[in-house]
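Down below is the structure, laid out as structure tokens.
The complex appears here minus one protein chain, its other protein chains still in place.
We call the chains A and B, going by the order they appear; numbering starts again at 1 in every chain.
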Amino acid sequence: MGRIIDWARNRSPWILHLNCGSCNGCDIETLDALMPRYDIERFGIQQKDTPRHADVLVATGPVTKQMAPRLERIYEQMPEPKLVIAAGSCASTGGVFKDCYNCHEGVEDVIPVDMYIPGCPISPEALIDGIVALLEEAGQEAKAERLAAAKPEVVQSGKRIDEAVPADPDEAMGQPATDPENQEGTDDTEPVEA
Amino acid sequence: MSEDVSGTKIPVGPQHPSLKEPANFTLTVDGEVITGADLKLSYNHRGIEQAALSKTYLENIYLLERICGICSHAHTSSFVTGVEDLLDLDVPRRANYIRTLIGELERIHSHMLWLGVAGHEIGFDTLWQYAWRDREIVLDLLEEITGNRIHYSINTIGGVRQDLTDEQRETVLAKMDELEERIDFYLETVPNEETVRMRCEDVGTVSTELAREYCAAGPVGRASGLPVDVRRDAPYAAYDEMDFDVITDTAGDLLARTTVRIREVAESISIIRQAAKGIPDGDLKATPQPMQALLAQIPEGDVVSRYEAPRGELIHYLRSDGTDTPERIHIRVPTLANWPTVVEALRGSYIADTPIVVAGIDPCISCTSRIGVETDGTHAGENSFNLDELREYGIEWYDDRADGGSATGEPGTDRGDRP
Partner (left out) sequence: MTPSQLKRKLDDELSALLAASEEHDCGRLEFVLADRGDLLEAVTTLQELGITHLITITGVDAGDEIEVLYHFLRYGEYDDGDLGEGVELTIRAIVPKDDPKIATLTDVLPGATLYERELMDMLGVEVTGHPNPEKLLLADDFDGGPPLRAENLEVS
């Protein structure tokens, strides 16, 4: 998986799992990711009990009307930067419960969603895949935001911020990318100097 | 179920009390002892019974499967059996054997899931890891036979959708040998393990009389001595050809509920072996008629269909008006039958016992993740707990007691990362 973390706080993501009216299928597969076979804890991903310490909210279920306010509350309590994963068909679109009188049509009806993981239920591998993809994307955005702060002219030029981030930081420093002595790792979190 | 009981009222709310959210559980306490409990179960209500009326019986198989991800085969089996009764269809023996096999694999997966969850509730996370690791044996088998680990969709009206190949049969038998070793290990160690005895023996006891009054079902009822098991008192699928014991206990405490479930897994292994060895040749479906034709033939009538789900007696009531969509479907899940025993079991228990007593009936995760206790601040200096905090409170409270500390419930230790 390589170095997946280019993260604002430069540490491993902590997950808060919330059942919003799910049948428990996605929930037991999410928890299964913590178990010996899949063992996401070896990547530093931990499950936390409280929203105040969570980076990623994994929400399952179509969101019943009673759960919607609680979902919102938990989202509000999470500190920035925060990400939301809608795990499963129900969380993504309402699933088989789309027409039910007591259900919303997925997590997006209530709070913003950053990543959808399809499946009924999801598999633990899909969850891991989704978290990794989400963090890579979030990492790129965080890098891009720092670049914008350090080099506002990039923003003014109208270039897309994530395209402005060079693949190799050395390029920005004007050195040949293949110079072995100046090769930096791609997880360098320092803003590049002009 | 709630009465005027004197003592401090502790509304159980999911988050901080000032947010005024509706509570799942209201515990009334006197010091550390619970004197009463009141519960509200509406968080997971989706409106399935209404939604089912605008779907055909075939579409409803997929809807009802998703009532519960842990016992989905129970729901579809119960439902299609009801429809087959209405249609007076003869399900072929081979199909019934396959239903039985999958049903018992589901029972094992559910009980082992529970074993892990119970371990987690008493702070025995190693048991959680072991049980869920061994559970993968069963999930792999289910995936190999049906194509999915959860939500197997093996049932259709009149039979099953997938066959059991000879190769899969051999794999099943080989894996049962592997699983049996693990279960022997759990049978020997879990009931004698120190943490389990401390947290489960004589805790949450429900007498036979009380279980009978509250019409408990499944392992909960059986652990309190009730003789009820739908596989025997109203055999369905191939159970009338299977040889197995109905496991009961008389203690009615949490330890009994634990050992009953582990012993039931051993019985399930035996049933799976019988089904895999004895499965007859034959068709997978009762009739080659296409589904639309079948659905057009459903007569008016009522039917009651019962099934022994892993958590207990499940009932599906169907009323047909002669069309291809049902007129009424009523489902009573076993957890609903067992909630009243939780309330009774909590009475007289310590606050610290709440998580394991609740887990003892094997409720849906969704029904329990929102339990909390709001106190006047005299419990470890906290104003509110959610279930996870309550679990930790329970673990520390018992640790403290075991170390000879005061039993008033002041753990005195830092509670770690807490807002």
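In this text, a contact is a pair of C-beta atoms (placed from the backbone, for glycine too) under 8 Å apart; a residue touches a chain by one contact, two chains touch by 3 or more.
These figures come from a predicted structure and were not determined experimentally.
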Chains in view that touch the one left out, judged over the entire complex: A, B
From B:G147, B:P227, B:P280 or B:G322, residue that would touch the chain that is not displayed: B:P227
Touching the absent chain when the full complex is considered, from B:I137, B:L187 or B:C215: B:C215
Residue in contact with the excluded chain [from B:I247, B:A266, B:I298 or B:L387]: B:I247
Footprint left on subunit A by the chain that the document does not show: 65-66, 99, 101-102
Interface residues of subunit B (partner: the chain not displayed): 1-3, 22, 38, 40-42, 45, 47, 49-50, 53-54, 85, 212-216, 226-229, 232-235, 245-248, 303-304, 306, 313, 315, 317, 319, 325, 327-328, 330, 332, 336-337, 339-340
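One rule holds in what follows: only the chains that are shown with their structure count from here on.
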Distance between chain centroids, defined by C-alpha means - subunit A, subunit B (Å): 32
Subunit B residues within the subunit A interface of the complex: 14-15, 19, 21-22, 42-48, 50-51, 54, 62-63, 66-70, 72, 113, 128-129, 132-133, 136, 149-151, 364-366, 369-370, 386, 388-389, 417-419
Touching residues on subunit A, where the partner in the complex is subunit B: 18-19, 21-29, 31-32, 35-37, 49-50, 52-53, 61-62, 64, 66-67, 69-70, 73-74, 77, 90, 95-97, 99-103, 120-121, 123
